[in-house]
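First comes the structure, then the notes that go with it.
A single protein chain has been omitted from the complex, and every remaining protein chain is retained in its original position.
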Amino acid sequence: MAGSVFGRRFSVSTWGESHGKAIGAVVDGCPAGIFLDTDYIQNILDRRKPGVSPFATKRKEEDLVEILSGVFEGKTTGTPISMLIKNRDQRSEDYDKESYRPGHADYTYDIKYGFRDYRGAGRSSGRETAARVAGGAVAKKFLEVLGVQVKAYTYSISTVTIENPDFTITNHLNMPDEIAYQKAAKLAEDALQAGDSLGGEIMCEITNIPMGIGEPVFNKLEAIISQAVMSIGAVKGIAFGAGFDAAKMQGSTHNDIMFVEDGVVKKRSNNAGGVYGGISDGSPIVFKAAVKPTSSISKIQDTINNKHENIKFKIEGRHDPLIVPRAVVVVEAMAALSVADLILQGVSSNIEVVKRALL
Amino acid sequence: MAGSVFGRRFSVSTWGESHGKAIGAVVDGCPAGIFLDTDYIQNILDRRKPGVSPFATKRKEEDLVEILSGVFEGKTTGTPISMLIKNRDQRSEDYDKESYRPGHADYTYDIKYGFRDYRGAGRSSGRETAARVAGGAVAKKFLEVLGVQVKAYTYSISTVTIENPDFTITNHLNMPDEIAYQKAAKLAEDALQAGDSLGGEIMCEITNIPMGIGEPVFNKLEAIISQAVMSIGAVKGIAFGAGFDAAKMQGSTHNDIMFVEDGVVKKRSNNAGGVYGGISDGSPIVFKAAVKPTSSISKIQDTINNKHENIKFKIEGRHDPLIVPRAVVVVEAMAALSVADLILQGVSSNIEVVKRALL
Amino acid sequence: MAGSVFGRRFSVSTWGESHGKAIGAVVDGCPAGIFLDTDYIQNILDRRKPGVSPFATKRKEEDLVEILSGVFEGKTTGTPISMLIKNRDQRSEDYDKESYRPGHADYTYDIKYGFRDYRGAGRSSGRETAARVAGGAVAKKFLEVLGVQVKAYTYSISTVTIENPDFTITNHLNMPDEIAYQKAAKLAEDALQAGDSLGGEIMCEITNIPMGIGEPVFNKLEAIISQAVMSIGAVKGIAFGAGFDAAKMQGSTHNDIMFVEDGVVKKRSNNAGGVYGGISDGSPIVFKAAVKPTSSISKIQDTINNKHENIKFKIEGRHDPLIVPRAVVVVEAMAALSVADLILQGVSSNIEVVKRALL
Partner (left out) sequence: MAGSVFGRRFSVSTWGESHGKAIGAVVDGCPAGIFLDTDYIQNILDRRKPGVSPFATKRKEEDLVEILSGVFEGKTTGTPISMLIKNRDQRSEDYDKESYRPGHADYTYDIKYGFRDYRGAGRSSGRETAARVAGGAVAKKFLEVLGVQVKAYTYSISTVTIENPDFTITNHLNMPDEIAYQKAAKLAEDALQAGDSLGGEIMCEITNIPMGIGEPVFNKLEAIISQAVMSIGAVKGIAFGAGFDAAKMQGSTHNDIMFVEDGVVKKRSNNAGGVYGGISDGSPIVFKAAVKPTSSISKIQDTINNKHENIKFKIEGRHDPLIVPRAVVVVEAMAALSVADLILQGVSSNIEVVKRALL
């Protein structure tokens, strides 16, 4: 395994290049007996699909997913679930095999592997994330059976941040705040006109997670979600609960005070983001991810080529001036995969639970 | 493996509780033939040792490390390196087995495992990080052979941030800026008097790392370091390069422009923190971690106990009102372990490299 | 991961059911820069293909492999190599969903997963091994670059054992001994007529393997090959070098005596099968695997069904009365995968080798 497999028990592996024949995902370790069909996965994939928003790449990909194995008579069989998405709208001629695009992995792939698939960034393309979303959809289905929900949304675009999320509001930017959406759309329009791109932040909440999930010491809930989310190409930072603001707080204000009301354990705050010692306490897991502005811009940029010459370079091809709204779906997928895996691992933490399961 | 092993090829596993007989680490996968002695590890451990700074726990632990295996005639043998640190200054009577301390893992451990070692937080104690530091020291020694350096330092304490780090400056706070140090020490003193605690930020730089390190897709350099660093109990956020500021930048300003000067590839900026597509380009890897204020404070706090009663609670025992300066050493250890592992994995990425190694 | 991934660094995962849409394999961790094309893999797959020998299943499967990712401009890219084999000749109506076929996994799958894909044994079908062979072909190609060869052949069929293998002899039974072949073919013909099946033994030799391959303690060369080969459905035993005969030998006769001749290290015998302390010494790795007689026979058998009733049962469908000759190709694949993985792991065992690779 050279990095394309995620998860210990509920695992996903992805394969495929941007302009190869297809991309795909294999989920291994999903429990048997869960109702799953192509429509369920397709609906989630459609939320990430390119070519819809005015701020997303114009590449037209239907991203039709096909389940090739692991589902029989409408239910998961407990064996690997292979999913395939064919690439259709390939325009490889747009790509330049010599120039190193600023902010991209062209240079590092060439160095690491001796050469690279230069067509649309090959394996390092954001297109790979469609396979993650397919895998994540299986995880979401499993989590649904247990009542766990994973919800991500656009928290900020450039300098525009939402106030209070209202999930009845839907828009291209996955930004649940009408006023912020209007401002952000304007900024994105301006960036598009200027041949530039914007970044932003994604918020994610995992609700109704069972208590006791997460494996100390190295596989804490935050640690695994961080690996998962930071493995998304455009994400450069992650923080749980109060996050970086915690650095400026005092223990007396940061500590989440527990109390019992009507026999139920509650907390006055959730500064820790629902995790203590790496383990869930049943309250919502809350984290925020920072997304850099898309590296592909249409402005002319300085860079070098593979002969180590200084050149001027203009990126052709079709790209997203704003990746945040689509990355929302990927963050959700990676969070779902993390939690699904840790839940299955957690089943064996306690002999009473093991006996309940087996005897 | 239930979370106490980190790394695929160069791996460390830690064991031990705060008030058990000992704690320890086992490093498996360190290449044979590296000069290593107890002093090297001890010197690094001493940087983390409690009982030195006025703002650290008064617990007196010599933290003497003993190498039990894997080193022969002064060199690593290629087989597991077992290191043991005995616990000495245990005052278990300080601990209350019924109350759930706010901000701690007491409640979640009880739920997950059915009971817990309540003596000094048991396995979830910060004391476990001494074992990480011992493991990280072996990683640092390996990295030294390759010329790679890992350096972390205190970047901010509460609201005080350093300006330009000057590494000739040394102090209790590991804060390489004299003015910031003076201000931060005053804040810490005030917090100590008030029975409260402070958080802060840690900056880490990995320099002279070979190009081509990091495994796409899920084991990107940022992803693995994020798992590693976010697995440290007090760390609640991590960000690379421009980090969360990247969310507000535009592609044209965030993209690190490459150029060639005197035949050498250089960059105008390092907003990505030295990683592109999850792979190093040879420039410094730079990241920042957010550390929450220590949960153990001496103020009276509201909380509940294991009978689910609302209680008032005052933490006894000896704790750090400011954990950042000691966490610096742990961040360094986790970064070193991450990079050591990815370097060894990377050796097999390219058939030309494999042939050079084997034939 | 629930058992469908093999290998730590050079890994293969397989997916797919006997009568699903397709089966496939994903190889992750194959070094970049190796020339690989579909024909190479197809040629190896053709050796396993059903419908050729009179003693093999009459199911007609072209077993055409398609490479979907990981190869660009004729070379491996260092990223996952996804291979797909469509299922064509499916006659699922042959299968009975209620009866538990003797010797098969019908009963155990029902118990483990709550239900099963009853079409042609689903995931537990020998058909899954085509995906292993595809993955193994990639491993063989990698090994070729290093000069390593893996060769398996039929050593015995029922009571007929070969004397001295002559690899210029080729036949349906992959049995490199003309006289033994004639006898074995007669036995197989008799078994076929009687509606019964035969077992046999497979010998495998890995030559020109580098010295120093294999990871003590648990991942010894024998241990990993044993897992790999014993994971083939029909294999029930494995033994290295003198194997079970070693149990009757004395140390003075079993020990392989080393000597130097013309400056070259040689051995008088190879009773250990080329492995000492789990590590190769450069001499051939030699092992033998026991293959049980095919469970699917056309004789009427007693068994039970899923209502726990005693029934008489006759297996319809198309099956191999003799699986050994086809299993030869699978054993070769699994041995190649094991050695490829341990070679890549071994690159990082020794700091001098690591420095040679990286600096």
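We call the chains A, B and C, going by the order they appear; numbering starts again at 1 in every chain.
Here, a residue touches a chain if its C-beta (ideal position, glycine included) is under 8 Å from a C-beta of that chain, and two chains touch if they have at least 3 such contacts.
Quick caveat: nothing in here was measured; it's all calculated off a predicted structure.
The missing chain, though absent from the view, touches A, B, C when the full complex is examined. Only one residue from C:I81, C:M175, C:I238 or C:A357 touches the chain missing from this view: C:I238. Touch with the chain that is not drawn comes from one residue among B:S4, B:S99, B:T154 or B:N271, which is B:S4. For subunit B, the residues touching the chain absent from view are 1-5, 7-9, 11, 13-17, 20-24, 26, 28-29, 32-33, 66, 68-70, 72-73, 75, 77-82, 84, 112-117, 122-123. Touching residues on subunit C toward the chain that is not drawn are 1-6, 8, 14, 100, 102-105, 107-109, 111-114, 121, 123-124, 128, 156, 158-159, 191, 196-201, 211-212, 214-220, 222-224, 226-228, 230-231, 233, 236-244, 246-252, 254-260, 263, 265, 271-273, 276-281, 290-297, 299, 301-304, 308-310, 321, 345-346, 348-352. Listed by residue number, the positions of subunit A touching the unshown chain are 8-10, 29, 31-34, 76, 78-79, 142, 145-146, 210, 216, 343-345, 347-359.
Just so it is clear, only the chains that are shown with their structure count from here on.
Subunit B and subunit C, compared by their mean Cα positions, are separated by 44 Å. A separation of 38 Å divides the Cα centre of subunit A from that of subunit C. With centres taken as mean Cα positions, subunit B sits 25 Å from subunit A. Residues of subunit A found to touch two or more other chains are 1-5, 8, 14, 112-114, 123.
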